[in-house]
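Below is a structure I'd like to ask you about.
Complex shown without one protein chain; remaining protein chains in place.
Going in written order, the chains are labelled A and B, and every chain counts its residues from 1.
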Amino acid sequence: MNQDIYVVIEHLQGQVADISFVMVAAAKTLAQETGGQVVGLLLGHNAQEMAKTLSADRVNYLDHPALAEFTSDAYINVLSKIISAEAPRAVLLGNTSIGADIASALSVRLGLPLVNSCVSFSADGKFTAQICGGKIMTEGSLPEPTALATMIPGGYKPEDGQSAQPPHITPVAIDEIDDLRVKFVNYIEPEAGDVNISEESILISIGRGIQTEDNIELAEELAELLEGTVCASRPVVDQGWLPTSRMVGKSGQRVKPKLYLAMGISGAPEHIEGITDSEVIIAINTDATAPIFDIAKYGANIDMLDLLEELIDQAEESKGG
Amino acid sequence: MSYEMLKSLVVLLGLLLTFGIFGLRCYQLLWVNLRRSQSDSPSKNWDERIKGLIVYVADQKRLFRFLVPGTNHFFIFWGFVILSLTIFEAFIVGLAAFIDPHYVIPVIGHFGPLAFLQDLMAVLVIIAVLGDLYIRVVVNPERYKGSHKSQGVIVLLFIFTIMVSLLVMNGIRINLEVDPLAAWRPISAAVGHLFAGMSTNTQIVIAEIAYWIHLGVVLIFLTELPGGKHFHVVTSVPSVFLRDLQPIGRLPQAPEFNGDIGVSKVEQFRWRQMLDFYTCTECGRCQDVCPAYTSGLPLSPKLLIMNLRDNLKDRGAALSAQKTNGVLAKELVGEVIAEEVLWSCTTCYACDQECPLLVEHINPIVDMRRHLVIEGRVDSELQNALANLSRYGNSFGKSARSRARWSRKLKPKIKDAREEPVEYLWFVGDYASFSPSLTEVTKLTSQVFQQAGLDFGILYDGENNSGNDVRRVGEEGLYEMLVETNTAVLNECDFKTIVTTDPHSYNTLKNEFSFNGAGAPTILHYSELLDNLISSGELHFKKKLDYKVTYHDPCYLGRYNDVYDAPRRVIEATGCKIVEMPRHGDKALCCGAGGGRIWMEEGEIKERPSESRIREAVELDGVKDFVVACPKDITMYRDAVKTTGHEDRIEVKDLIEIVYEAMDIKNNAINDEGEEQNLEE
Partner (left out) sequence: MKIVVPIKLVPDLVEELTINDSGTALDMTWLRLIINEFDDHAIEQAILLKEKSGGDVIVLAPDGEGVDDMLFTATAKGADQVIKLIGNFEDGVNSHALARAFSDVIKDLQPDIVLTGVQAHDDQDGSVGPLLAEFLGMPYIGYISGVDLENGKALTKKEYPGGLIGEMEIILPAVLGIQAAEQPPRYVAISKVRQASKTSAIDEREVTDLNQSGGPIIDRMFQPEAGEKATMIDGDEEEIAAKLIEIFEELGVL
């Protein structure tokens, strides 16, 4: 029986997603206990390069034109054959638009139990998972003999899954993948944002608490004074008040600023996912029980609109004297 | 054929034609259209109705809220009533021309005092008309924006012409010595002097011309009258007489159409509402006092009623002609009346209060909002609030269990009115319970009640939003659900009086709830309760405050429920002096939060009503405190003080804060750390 920990590598438009490195880091913890290897599964077409920075013991690279872009059917097809043939101890997938599309199908097709939304694993092979928007945690042992697990970020740093030394890359041949019922057509790029918020160092982030589109001016004013950029949580973008390029969170950007000022944002897990790499998070919210306060360094229980005006005044004074 | 014969014939034909057209139009508008309307509650209480006629029609009470135009109209109205007899006389004289060219009507033609009165009124009417023409043409007030101004001017000129031609005819008749009452008509005689120098024949011709002008203008006026702004001449008396006498805080029941409530076609309105549409005189007083209109939102109550009237006329005609043309395809809600117009209303009642002919603007708006809600055409913020209300019983989306969290650390613990009998059941209200900035005031209130020795309790998580604004937003089903839930809880409780800090809850509890069996309990606003306690001597103030304050009348306490004096007496009992804002009492300007607007997107606003109000308050010399008695007012005005930059000039205080200070209460509160604290500054 195979004691290896397999990691399904996620990549999009030629870039390896951060979650892949997080999973590799997690796999390393698990592999210590099982004594197996950390094996990356990289599916793609002419994509071998992407395996280079993974800190896995080895990477099985499966190339096929049908894998050029992710589709659920093709990935399930290929992975189910590999997993059933090799029966590893565990297969890690991301709880993402890629991983979540395939994990469940594998569970049913292969009759393997699935643990969803894992944050971390312990040295003795236990998982810790998070449900109910982060309000509830669960613990248990990874089912035997082969367990499927999806992961969310937060338990490991992506750096821990990276390595300067490329892993051993093994090309694996694939039989024909036929009967594909899902076909990739094309990408629709997000509106060309004037700014790439994932590169910005100072972010003023607004949520529902901004109340109206007109108030966004205030956030812009403050951002200007601090030489930062305005970004937002999903509800604000859904209203059409800011372009999608400014959206922070699971469906938006992951940001890593020095300062993240979250105003009127409650802290839903989908948003938190996007900001865990921030250095300092300051949260402003009228709801003292808002989950954002659990990860913020500083917080204030006040209406963001009241505070903004005062903050702008004082920031002006501090700058101009 | 002699001239006299011709005259009689033409008059006869003219009368037949005019009254024919007039009759036909009135038939279409009043009979046919109204027959398609929805039924309404029966009219009873005849003595109150007759009183209404005297006060509103005879005394023209509301017209005098604008003194000069009101005075003018008073004389035009009474002039018209008294002089209508002269018009009638003119008809008879014309018809009888072939018998006697200078026919004198029996009885009334010989009654001197009447002739004198007619002469006097003619002059007063002319003065009034000239005054009104000056107002319309030179002053051209804002409130006429959108009205058919030319119609107004033309009709004034008509009236002027009718009066002048009457005086000319009378004057010449006196000159020709064919008037037995010449001595009773000094004004006419004076006018007659102007022609005295002319030959008899010339005078006769002039008189005849005056007659034809007189008659012609009257007949034209009559044919144009139905359906226009002067239709109120016909419809105002029945409209005022037959009006709905329910308390104004109670919205009329919602009729159903195919199982759905809400009006989507103008013929689905009730007959009282249709009469209202016809009765609008386009005077624009409602528009002037509407907080939505003056803040730049698209709602004008006047234009709303005018559009409904026009749609009623157009659809009525199209339905009768059975044409399937564009008129019938036009959507009432969305096309005839834009959705933004309907959502702009705060239901503050200023328009209904101001209207001289008691036209109701708010209930057609609510009827049309009901249709929008049924169709799901609500903005996302309102949708959110309604979803929260239906799920959690409050618009904040907070768990019902946290409703009384504000009271958690208070000692002694407030009684649970569901578990034990209390004398006063305190219905706290959503904003006072959940809004972080308002719970301080709520705590003060409980301390005041405590110190006053009241036996009171609250419903804890058994309380739900009273439903007042939910109903006025048009979500009748949700409103019914909230009423059912609250009523069930209240019926299980043992209490004598309900006291509430929220005027919106006050309004619906008092006017729209029905309590089982024993009938409605006493419902008091806390200002009324305090007023009672002060006058009975149970409550007195240790400290005498000497602030100069101004008091803002909440819409749902003042206009809707006539509570103006009780809060003022309470303020004065603390020693404070009240300086009134120009718009006070039933003219108070709404803060803008009512009618569910606090749950909606704000829209394109030029100047918030709350900001306009603060600007009004800071004009008062020496007034540092703006006293309110409604939690939504606190929220809106504190905001407005900031946005107008007057934080150093004026402070918004709830009435209870003044009372608390005057009571000099110490050490009754426990702060968040569990320490007893002195809540005085």
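Operating definition for what follows: a contact is a pair of C-beta atoms (placed from the backbone, for glycine too) under 8 Å apart; a residue touches a chain by one contact, two chains touch by 3 or more.
Computed from a predicted structure; not experimentally measured.
Note on the chain not shown: across the whole complex it touches A, B. Annotation: of B:D119, B:E476, B:E611 or B:D654, B:E476 touches the absent chain (contact as defined above).
The missing chain, though absent from the display, is touched by one residue of B:Q28, B:T71, B:Q151 or B:Q383; that residue is B:Q383. One of A:S120, A:T150, A:T229 or A:T286 touches the chain omitted from the figure, and that residue is A:T150. Residues touching the missing chain, restricted to chain B, are 259-261, 373-374, 376, 378, 380, 383, 386-387, 390-392, 397-399, 401, 475-478, 480-481 (touch as defined at the top).
Chain A meets the missing chain through residues 12-13, 17, 69-73, 96-97, 100-105, 107-109, 111-117, 126-127, 129, 131-143, 147, 150, 181-191, 198, 202, 225-228, 238, 244-245, 247, 250-254, 258-259, 269, 280-283, 293-302, 306-307, 309-311, 313-315, 318-319.
Everything below uses one rule, namely that only the chains that are shown with their structure count from here on.
Contacts from chain B toward chain A in the complex involve residues 380, 436-437, 601-602, 642. Against chain B, in their complex, chain A makes its touches with residues 212, 239, 286, 301, 303, 306, 309.
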